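And now, subunit A:
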Amino acid sequence: GCSGSSTSSDNSDVIKVGVFEPLTGANASGGELELEGVQLANQLHPEVLGKKVELVVADNKSDKAEATTAAARLIEKDKVCAILGSWGSSLSMAAGDIVKSNKIPAIALSATNPQVTLGNDYYFRVCFLDPFQGTVMANYAYKTLGAKKVAIVQEVSNDYSVGLAKFFTDAFTKLSGDASAIVSTGNYNTGDQDFNGILTNIKATNPDVIFAPGNYTESALLIKQARALGITCPIIGGDTWETNEFITVGGADVEGAVMSTFFDDTNPPTEAGKTFVAEYKKLYPDRQNVPAVTALGYDGYMMLMDAIERAGSADPQAIRDALATTTNFEGATGVITINANGDAEKNSAIVKVVKDGKFTYLDTVTITQ
Partner candidate 1 sequence: MKNTQNSLGAYLKKHWKTVVFLVLVLIGIGIADQFVNSFMRRLLNLSAIYTIVALSMNLVNGFTGQFSLGQAGFMAIGAYTVAIFTVPVGLRSTIFYLAPMAPLLANIQLPFVVALILGGFLSAGVAFLIGSPCLRLRGDYLAIATLGFSEIIRIIFTNTQTITNGALGIKSIPTISSLWWTFGIALIVIIACFLLINSSYGRAFKSVREDEIAAEAMGVSLFKTKMTSFLISAFFTGIGGGLYAALLGTVDPKQFYFTLTYNFLLIIVLGGMGSISGTIIASFVVTLGQEALRFLDEPMAFGLDLPIFRPGLRMVVFSFLLMVVVLFYRKGLMGTNELTWNFIANKYRSIKSRFTKKAASAQGGDSK
Partner candidate 2 sequence: MLKISNLEVAYGGIEAVRGIDLEVPEGSIVTLIGSNGAGKSTTLRSIVNLVKSKSGSISYFGEELMGLDTTKIVDKGITLVPEGRHVFPDLTVLENLKIGAYMRKDSLKEDIHMIYNLFPRLEERSWQLAGTLSGGEQQMLAVGRAMMSRPKLLMMDEPSLGLAPLVVKGIFEIIQTLNKEGMTILLIEQNANSALKIADYAYVLETGKITKQGTGKELLNDESIKEAYLGKSQRKK
Partner candidate 3 sequence: MSLLKTENVIMQFGGVIAVNDLNIDIKKGELAALIGPNGAGKTTAFNVITGVYTPTSGKVLFSPTDNGGVASEIDISGKRPDKITGLGIARTFQNIRLFSDLSVLENVLIATHLNINYSFLSAILRMPKARNGEREAKEKCEFLLERMGLIDLKDEKASSLPYGQQRHLEIARALATNPQLLLLDEPAAGMNPQETDELTDLIFKLKTDFDLTIFMIEHHMDLVMEISDHIYVLDFGCTIAKGNPNEIQNDPKVIEAYLGVDEDVED
């Protein structure tokens, strides 16, 4: 389409930043929300080092194979100097080797799986990690809900879900000191719509809580079916639930569903957060919630701008080095310091509950490791 005037981003008057998101396919909702955050940030801060920042958006179609091509395209054809994204850890991981071998820095926005940044000096992230998230939810289940027996339902074909379920299991068995605290584990595949079989089994084990991390669509259907089967215990999950579709599909049945997430718009932790919320509301006056992943999209872009400024150039290697040394950067979702792994050091997560069809703040859980 509208490619820039020259092929090298260094000596032209635009700086190209790739946004690598699922805009079609199963994860499109999440991808769109992140993209909105990045675009909002770009509107507010369209320039750095006196040059215009141009976003190049690539759709990875929620598909790993497409993801590699899309990432390669951003780097090799569009010559971006950095990449933001992608929603969905597996999609980010698919791009991992490509950014690494091309030495282009990338920032994962809401991808929580540890593998995204592990052993990859070019991938950074602005959100917390699954081991942390798993611990948060295990704490919530054990301490707040007082659960002794937990059932787990995981989406086996989704590494995010499997990973989170595992970290939760580890944390919960440790907390409760009961090796058999997980009374049943059910598996399903992405795209499944019928969970009655698994849920009937779970019902028979009569758990106190069900932990069911996974895609929002499947999870909403799962909760509906659980309620229809007469399962009344709390059902909790992870950050991926926080999308509008979770509520529209789940309807009355997802009332009371609890999940961990990154950001609470009613109570932004920083000044930057307040600005972000205000700008968001200005742009989308009729939206009720500010989605957490949108805030992360905003943070990713802003952190990148900060790094470019500090690097004083749009050279990918310089940007990477600047990113790696980010300390106490004030983002919308909190103060970010990048650690040796490339991850944002975060020690608190927000817990939200669905109440009256809205994601409502419940608690902030801080865990010191």
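As a selection rule, all candidates are chains of the complex that A comes from, given by their letters.
Please note the rule applied: contacts are C-beta pairs under 8 Å (C-beta built on N, C-alpha and C of every residue); 3 or more make two chains touch, one makes a residue touch a chain; residues count from 1.
Everything numeric in this text was worked out from a predicted model, so none of it was measured.
Enquirer: Contact as defined above, complex as supplied: which of the candidates 1, 2 or 3 touches subunit A?
Expert: It is candidate 1 that touches subunit A.
Enquirer: Using the touch rule from the top, collect the residues of subunit A that touch candidate 1 in their complex.
Expert: That would be residues 1-2, 23-24, 57, 59, 63-65, 68-69, 72-73, 75-77, 90, 93-94, 96-98, 101-102, 114-115, 118-119, 156-159, 162-163, 166, 189-190 of subunit A.
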